[in-house]
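The complex appears here without one of its protein chains, the remainder shown in place.
Just so it is clear, A and B label the chains in written order, and each chain counts residues from 1 on its own.
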Amino acid sequence: MSASRRLIGILLVMSITLAVGGCWDRRELQDRNFVMAVAIDVAEAGQKPGQGKQEAKTETFVQPHGDKRYRVSLQILKLAKTGGDEPKGGGGTTYVLSNTGQSLFEIVRDTLGQSSKSLYFEHIQAIVISEAAVRELGIKSIIDFFLRDAEMRWRIKVYITPGEARPIIAYAPPNKEAGGIYLANIARNHPKNIHVAGARTDLGNISVLLDNKADLIIPRMEMTGNVIKIRGAALFKKDKFAGYIDEQAVAGIKMIRATEKSAIITLPGDEDSEVVAFELFRHDTQLAPHVDGDNIYFTLDITMWGNVGEYQVLDRASKADDPAFIRRVEQKAAEEVKRIVLYGKDSCQSLGVDVIYFSRKLKAHHPKTWEKVKDDWDTIYPTIPLVVSVNVVINQLGEHK
Amino acid sequence: MTVSIMANLEVKDKMSVLQFGVVMAAIMLGAQFIGLPTQLVPQAGQLAWVSVILGGGLFFCATWVMLKLAALYPNSDPIEYLPRLLGKWLGVGAICVLVLLFLGVTWVTQNQFSRVLVFFMFDRTPTDVIIMSMLAVVAYCALQDLGTIVRVAQFTFFVSVAMIGAIWSVAIFNFQPENLLPFWTNKPIGVLQATLNTWGTYGGYEIVLLLFPVISQKRNNLVKVVGIGFIFITLISVIIVVVTVGVLTVETIKNESYPTLVVVRSVELPGTFIERLENYFLIAWIPLIFNSQALFVYMLAQIMSRLWGFADHRPWVLALVPLIYTGATLVDGLELMVLAGKVLTLLGLVFSLGIIPLVYLYAKWKNQGVTAGER
Partner (left out) sequence: MDKTKKNKPKLTIAKLSAIMPADELDKVKTRLTSLRQLIQNSAELGEDLSGIVADLRAVPAPSGEMFVFTPQLSQNVILLETVFRDCSDVKFRFFKTGGRQALLVSLDGMTDATALELNILKPLMTVTTVNSDLKKMMEEKLTVAALNIEVNANSAIEAVMSGNALVMIDGMPEMLAIDATKHVKRSVSTPVLEESLRGPQDAFNETLADNIVLLRRRSKDPNIKIRILDVGERSKTAIALIYLANLVKPGLMEEVERRLNSISTDSVFVSKTVEEAIVEHPWTPFPQLESTERPEKVMAAIYEGRVGILVDNTPASVIIPCTYASIMQAVDDYTIPASVACLVRISRHVAAFMAIYLPALYIAIVSYHPGMLPTGLAISIAELRARTPFPSFLEALLMEVLLELFQEAITRLPKKVSSAASMVGAFVIGTTVVQAGLVNPFLVVVIATTAISSYVMPLYSFGLGLRALRVPILLLAATLGLYGVMLGLLIVTVHLCSLKNFGESYLGGMLDIDTLADMKDTVFRVPQKFMKARPIEFGAQDQERAGDS
């Protein structure tokens, strides 16, 4: 046979093998069940309304190793068949499947027994973990599955909730969004809401922090009745749950970490029952470590520029463009910021959790000192002082003076 | 004024100096840069970029020695003059080291590439299929003549580098420069060790020996062009390492399997059409792999065909394809991959830093080559 014929023959054989093999991964888009959110509880957490003990038993499976530790609930999207022509049914666009076990991967795969299509995690938006689940054994064992699987995204939002997690993902938001998207997008408002710690708290950052053996801060989500809100945060020491802090502490931490983009700082006005709101637009924050012999202390220099957002003044002939008034407001705002910052720092130090970057800055700028003190860090950290100096500049007063 | 470009009507089997620069950059920018942080950071820590720069300098010197060696024999290629210079068995032995090197690189690259692709983009597709289909396309390209290959290499090189550059630049959103501090380390030996490990990134410059006779006669600024090529690759590697360490930290890199892809994955652009950037990154990476693989296979086929006295390299391309496929599927398993990587680095270093300078010095001492004719 001539050389070119042989060549063609070989190439044909190779191409036939490709066609015969088939396409392994072709799975149509509508044949996948989109998982939008995951909730993790302890296995003995409360039941679904209207669900008896028998149903809980059917949900779960016979497990070879370990005990029933976690309950994993998956929020799955319902595809509206009519393409949105008719109004969607009143039950919302998602439904929840649950299962209990220990290995999350095993639980998820077993949940396929309840699902008609394969579960598809690539669009997952949020993970809600209940405090009870995390208190026993820490967070690392829960999220390990999410870190290893290739389908997960780096930017899944993680929340801690003091109550039960499953009702949160069973909640149908009133604007008919899919629940997971709604939960994740709440945290996306964090640049404007200084009470929500949203910067660098998603799954990827948690993984990075855990690898570096640093401490974590995770936003806290609460649900009561029909109201869901993110307020405050949960602090973790390495991967053990340490405690909650409230919104003001979160504000202070954000200011130290310089992750706020816009914030409202309320100050008392000149008289009682008057309130001035200062709206921050731009800030310049420097956190610097200083080592003085054996003393370690940090300095925080903040310069803030912003507007007067609201001036609730009683019926007086006082206007906001009085320069003396403006100066008073600036000073009061500076003091208020200082107070908030110190409050945040104290909350962290009292729990012994370093989420305010002290160890990180020390490691970066004074590595030799870090080598000396890193073994005693747990004892040294709560005593480190922070010297705060704040400067506030008011640029504008808004449309109405 | 007569035109000074290559005469056009015949099959183009010569290339100009600039084209050679691009081809060399294309073959060096192969698969290895995805695994670059994984190799360097465990040893060098956050100073991995220093190792990259040092590695670039080191291998540029090796290439410079190769250029001088090749300039001693301007019109013949190493298959011819190495046996002449060193005696038949030693010369063929040196060439065999090169052949083993190239072959090993294709094995390791194909295996790594298919595993990454299956893990990130597919689910159940077997890696053999990916290797087979890539080898089919590589064989189709290597069967063409040199002019076509040079043009294909340039086209895919420019397009993929533009795409990868665009995708990589969005990683700036997560970049935290503090992760790169401190600037000192208590293990400077690690940096030097990592320098030797960068051979994987720069591997491929050995083709300068083989392609030297084909480059057109204006060879004066060849050193400059080769230097620019090295600077380009060094720049890309430094950017990759710096951004990876900046986005993830040193510890995370040690714990991740594919940190470069995780960096791209960590970018979120809400409100745009683009999600799952690592898929785009991988898609832009495929032509680079194809480029360097096609060039390696072509070089291998040329060497083998000249060793055995064939006139054409094409039958050897077809003979090499099953060999590469078998090797790539056998180098499976995590330990075997690490071992293969180490062996290849060792071979590469021995060849570039050991064999070639010795040969060059020997040739100079024996006064062979072009300088001999000047007497």
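The definition used in the following text is that a residue touches a chain if its C-beta (ideal position, glycine included) is under 8 Å from a C-beta of that chain, and two chains touch if they have at least 3 such contacts.
Every value quoted in this text rests on a predicted model; they were computed, and no experiment measured them.
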Residue of B:Thr38, B:Gln144 or B:Gln193 in touch with the missing chain, whole complex considered: B:Gln144
Contact partner of the left-out chain, one of A:Arg32, A:Arg200, A:Lys261 or A:His366: A:Arg32
Hidden partner chain, touching residue among A:Leu97, A:Ile142, A:Ile156 or A:Ala178: A:Ala178
Of B:Val223, B:Ile239, B:Ile286 or B:Leu307, the one touching the omitted chain in the full complex: B:Ile286
Sole residue of B:Val159, B:Ile189, B:Ile231 or B:Leu323 that reaches the chain not shown, by the stated touch rule: B:Val159
Residue numbers in chain B that touch the chain omitted from display: 1-3, 5, 7-12, 16, 18-19, 21-22, 117, 121-122, 125, 129-130, 133-134, 137, 140-141, 144, 147-148, 150-152, 154-156, 158-159, 272-276, 279-280, 283, 286-287, 290
Residues belonging to chain A that touch the chain removed from view: 18-19, 22-23, 25-30, 32, 34, 77, 79-81, 83-84, 120, 122-123, 125, 151, 178, 181
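The rule is simple: only the chains that are shown with their structure count from here on.
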For chain A paired with chain B, centre-to-centre distance based on mean C-alpha positions, whole Å: 42
Contact set on chain B toward chain A in their complex: 119-120, 122-126, 129, 132-133, 136, 178, 181-182, 184, 248-249, 251-252, 254-255, 262, 265-266, 268, 270, 276, 314-315, 318
In the complex with chain B, residue positions of chain A that touch it: 3, 7, 10-11, 14-15, 17-18, 21, 24-25, 122, 150, 153-155, 188, 204, 207-208, 211-213, 360-361, 363-365, 367
